[in-house]
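For subunit A:
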Amino acid sequence: MIVPFAHVLVVSAVMFVLGLGAVLLRRNLILILIGVEIMLNGVGLALVGASALWQRADGQVLVVFLMALTAAEVAISLAMVVAMKRRKGSLDADVFRDLRG
Partner candidate 1 sequence: MAHFHADFPWLLALCAFPLLGALACLALRRSDAACRVAGLVVSLVVLGVCGWLFVLLGGPRGTGWLLHEDLAWIPRLGARLTLGLDGLSLVLVLLTACLVVVGVLVSWRREKRAVPLFYALLLTLESGILGVFLSLDLLLFYLFWEIMLIPMFFLIGIWGHERRVYAAVKFFLFTLAGSLLMLLAILGVYLAHGHQTGEYTFALAALQNTILPAGWAPWLYAAFLLAFAVKVPLVPLHTWLPDAHTEAPTAGSVILAGLLLKTGVYGLIRFGFPLFPGPARDSLPWLAALGLAGLFWGAWVAFRQQDAKRLVAYSSVSHMGLVVLGLAVATPIACEGSFLQMLNHGLSTGALFALVGMIAERAGTRRLDELGGLWARAPVLAGFFLFFALAAMGLPGLNNFAGEFLVLVGAFRAEPWLGALGAAGMVFAAAYMLRLMQGVLWGPPRSAEPWRDLSLREGLVLAPLAVLVLWLGTHPATFQDPFRELARVLAASLGGAGGAP
Partner candidate 2 sequence: MANLLYLLLLLPLVGGLVNALVGMRLSRRLSGGLAVAAVGAAAALCLWLYWLADGQGTRVSLLAWLESADLRVGFGLLFDRLSAPMALMVTAVSTLIHLYALGYMRAEADHARFFALLNLFVFAMLCIVLADNLALLFLGWEGVGFCSYGLIGYWYREPKNADAGKKAFLVTRVGDVFLAVALLWLFASLGTLDIDALNARAGALAPAALTGISLLLLGGAVGKSAQLPLMTWLPDAMAGPTPVSALIHAATMVTAGVYLLCRLFPLVSLSAAGLQAIALVGALTAFYGATCALRQREIKRVLAYSTMSQVGFMFLAVGVGAASGAMFHLLTHAFFKALLFMAAGCVIALAGHENDITRMGGLRRKSPLVFWSFLAGALCLAGVPLTGGFFSKDAILLAAFSRGDAFHWSVYGLGALTALLTALYTFRLVYLVFAGEARGGEHPAGHAGHDQPLPRVMRWTLPPLAALGLAGGLLNLPAGWPMAGLLDGWLGPLGGAEVRASHALELTLMGVATALVLVGWLLARRWYARFRPPAQGGLDRFLLRGWMADRAYAWLWVKPYLAVGWLLHRGVDERLIDGGLDGAARGIGRGGRLVAAWATGRLSSYLTALALGLGAMLAYFLVRQWAGG
């Protein structure tokens, strides 16, 4: 391996944590989705690293699946964002508060 797996793991973990931080702290829905994308990219990196560690290709195959999946998610998320904007006029995730208790 050109880079020791531990380093790859650390970078992907950092990306994962940053993404999670964005999801938790940000209010705007689009930025939350971006945070999720960062987390997923971190996962992709970890997978590639693991596949290199074990010298097997199925890790990378899963990364390709992952990308396709992320694309589908983004499509649906943006559709949700548009619907939310039309209904509530704001993108703040907490603006929806009718269902509770």
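Regarding selection, all candidates are chains of the complex that A comes from, given by their letters.
As a convention for this text, a residue touches a chain if its C-beta (ideal position, glycine included) is under 8 Å from a C-beta of that chain, and two chains touch if they have at least 3 such contacts; residues count from 1.
In this text, all values refer to a predicted model and were calculated from it rather than measured experimentally.
This complex places subunit A in touch with one candidate out of 1 or 2, and it is 2.
Within the complex formed with candidate 2, the residues of subunit A that make contact are 20, 23-24, 27, 93-94, 96-101.
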